[in-house]
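For this depiction, one protein chain was excluded, whereas all remaining protein chains were kept in their positions.
Letters A and B mark the chains in the order given here, with residues in each chain numbered from 1 onward.
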Amino acid sequence: MSRKICILLSLVLIAAFALSACGPKATPTAAPATEAPATEVPATEAPATAAPEPVTINWYHITTAENQKAVWQKLADEYMAAHPNVTINITVMENEAFKTKLATLMQSGEPPDIFQSWGGGTMNAYADAGLLKDITANLDADGGAWRNTFSPGALGVYAYKGLNYGAPWDMGMVGVWYNKTLFAQAGIANPPTTWTELIADVKALKAAGITPIATGAGDKWPTAFIYEYLATRICGQAGFVAAATRTGSFTDPCFVEAGKKLVELVDLGAFQDGFLGATWGDEATLMGNGKAAMDVMGQWAPGAYNDNSPDKKGIGDALGFFAFPAVEGGAGGAADGVGGGNGFALGKNASPEAVDFVKYLTRAESQVQCAAAGFCVPVVKGGEAGLTDPLLKLVQQGAQAAQYFQLYYDQYLPPAMGSVVNDTVQAIAAKALTPEQGAQAIEDSAKTEIK
Amino acid sequence: MDIPVIRSVMKSGRSSGLSHKSKEILTIILFLLPAVALFCVFIVWPIIRSIYFSTFDWNGLGPAVKNVGIDNYKRILTDKIFLKSLGNGLLIVLFSLTLQLPISLALAIMVGRDLPGRAFFRTIFFLPYVLSEVITAIIWLGLFNPDPDRGLINAILMLIPGVKAQAFLGDTHMVLGCIFVVLTWKYFGLHMLLYMAGLQNIPRELEEAALIDGANRWQMVRYITIPLLGPTIRTTIQLSVLGSLTQFPLVWIMTKGGPVNASEVMATYMYRYGFIRFWLGYGTAVALVMLLICLVFSIAYLRLVRQPDYLGGM
Partner (left out) sequence: MATVALPQRRHKKINVPRIIQYIVLSIITVLMVTPIVILIFGSLKTSGEMYSRPYTVPNPVHWENWIKVLTQSTFWNMLRNSLVVMISVTAIVLFICSLAAFVFARLKFKGKSVAFNFLTLGLMFPITVAIMPVYLVIRDMKLTDSLLAVILVQSAFNISGNLIILTGFFKAIPTELQDAAYIDGCTSFDFFWRILLPLARPGLSAVAALTMIVSWNDLLTPLVLVDRDTLWTLPLGTMQFQGQYGQDLALVAAFVTISALPMVIFYLFAEKQIVSGLTAGALKG
């Protein structure tokens, strides 16, 4: 028997060596771009000298899905074909693993040339430490040629103290995704536009035996979206900005009121059983399987619902979207948005070629491609041509139209404070803290973190 | 009996350059050198560096500039949430020592000796240990799901009339217990493996002699097997306690220490405050407090259990 095991072992070893030897070599692996490079390529303004030196660009991104990863790879291959002296090394990592890896790279003082960023407080921390490349001049060149292609709100997320450190490629808005079929079952004719209507709808759904809202309070951030929208609706831009710039406070009545409204939902039993331990995955599965009526979530929701359903079709045509309801008496506008997106930040050692490559990645044509592959809501004029999903178009229009667009609190605020907000929202939803105590906790954190 | 004693008795006529004593010292140094070298470079030096950083208010980027002395430590020891995490850690230790280890021992004895089919059982019981902690957490997240259509445990519970589906990981009272179940499931195989290996050192003659003398199996186990497994038991206790106190991935992936800190352990506390909140100085201090607690336990424990081993040894 042990002899057989030895043989088996050796076979495994041999197989491993043999098969790894016949695989293709390291990245860049994909075959060179088979389509003719887009006509804009030669028009980039990279100063090409007579014999350009070889340049290597290290790019870390988190788009792991096969078909989506291929879009980035294709763009890199096109660029490398047009610029033979440039080698682009792409490392694709999963979200959490990426954050860990980035933390060590940042700590060693050698950031990657191009990497995934969500902007806001975390990016600001890197900027403060001098780890990012300032691309303000590149954006302003030629009378702002590059800068003007972006939607200003989105670009602003990657700016800090007047300087730009990154370029966005995706910006969406959180809203309410809902199941039309379940609404009909509960006798709800139209989606709610005000908080009162929302409460009435929640009650109607409960009466019909349907889970009104799915939320992943175990992961904390999904439930924080609800709180953040309530705060945005009730406090308005002025209220939040005052608190964040320390002329006001997070204990202002409007924030407490936001907490109270969250508790109102909890008390009504609006959330699914066990929501305190539920993950975002659980939330998406509930929606994707038609077991919950509403979900306060961002632009990636439909894809996730489909993935988490038996036939990958989610709830199909029954999926709808409406903007978070207005809160009567709130200081915020009904069109104000909460949301966020993705962008590329550049490390302090990035070469001019890296900046040029980011420009390539953010041209309208590139945006059309990623929109068509379903993983970005474009931020560049002309990019929306790639959007085919009518719901995502709604999201994009909402994001564009918002007068005041608030980046998720846990990205916008300094990282420590963002973490406190998430923890506190969970505590409020669990009734371990009263809305007043929760507001105080956030305020205490602001006192230490925002200088 | 001491080797030096025997040696000096036997020294007559044997001269070989070095005295036996210094040859022995040489042996000690040589034998310990590789371990100590590797250890110092990759463990001791990082610990020393961490001690340095723990005295700073530092977010991990760029140089550490804001020295706050032992402020971080004062904050840790007065933070309610840290104390709760320490309490949870101790609870897990308690459960492990009273439940997990005895059961592992009992089963190891059952499958370590003459039970037909024991090889099959041994392999099965060890399987959970082979999986990584990440995957274990993901599987059990699924099992504990509050929705009976997706959570097997609830699906089975619902078969019992009158029992509702439980929130398990969403319930502040049940969550720590659930985590303990998963820890037991996973590490049970480790302890069993060690006991099994330890059983091999117990001469069958002793056990058979006892049986012949009229002891029943329970007495044999109690008076011979278990005492002779002493060293192994001590090893598993030490490993179990240290492992329980420093447990991280399972808890983090399943609950992130929640809800509302109900399942917080020291390592999740450290991770959240250190890495997520970018308070690296503080997080490092937490890690060092953890280290200190473990060290105190280890030293105290080894002092306490210094007993003669029945089979010899020091």
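As a convention for this text, contacts are C-beta pairs under 8 Å (C-beta built on N, C-alpha and C of every residue); 3 or more make two chains touch, one makes a residue touch a chain.
No experiment lies behind these values; they were computed from the predicted model shown.
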Which of A:97, A:184, A:238 or A:385 touches the missing chain? It is A:97
Just one of B:70, B:127 or B:163 touches the chain that is missing; which is it?
-> B:127
May I ask you to list the residues on chain A that touch the chain which is not drawn?
-> 1-2, 5-6, 8-9, 12-13, 15-17, 19-20, 22-27, 62-65, 91-95, 97, 100-101, 103-104, 107-108, 280-281, 284-285, 288-289, 300, 303-304, 307-312
Spell out, residue by residue, where the missing chain touches chain B.
-> 1-4, 6-7, 10, 23-25, 27-28, 30-32, 34-36, 38-39, 41-47, 49-50, 60, 107, 110-112, 115, 119, 121-136, 138-140, 142-143, 149-150, 152, 155, 185, 188, 190, 193-194, 196-198, 200-206, 210-211, 213-219, 223-224, 227-228, 231-232, 234-235, 238-239, 242-243, 245-246, 248, 267, 270-271, 274, 280, 283-284, 287, 290-291, 294-295, 298-299, 302, 309-314
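Keep this in mind: only the chains that are shown with their structure count from here on.
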Quick one: chain A and chain B, Cα centre-to-centre, how many Å?
-> 38
Chain B partner, complex, touching residues on chain A are 100, 103, 106-107, 109, 122, 125-126, 128-131, 217-220, 272-279, 282, 285-286, 291, 414-416, 419-420, 423, 426-427, 430, 432
Chain A touches which residues of chain B in the complex?
-> 59-62, 141, 144-147, 150, 165-172, 175, 255-256, 258-260, 272, 275-279
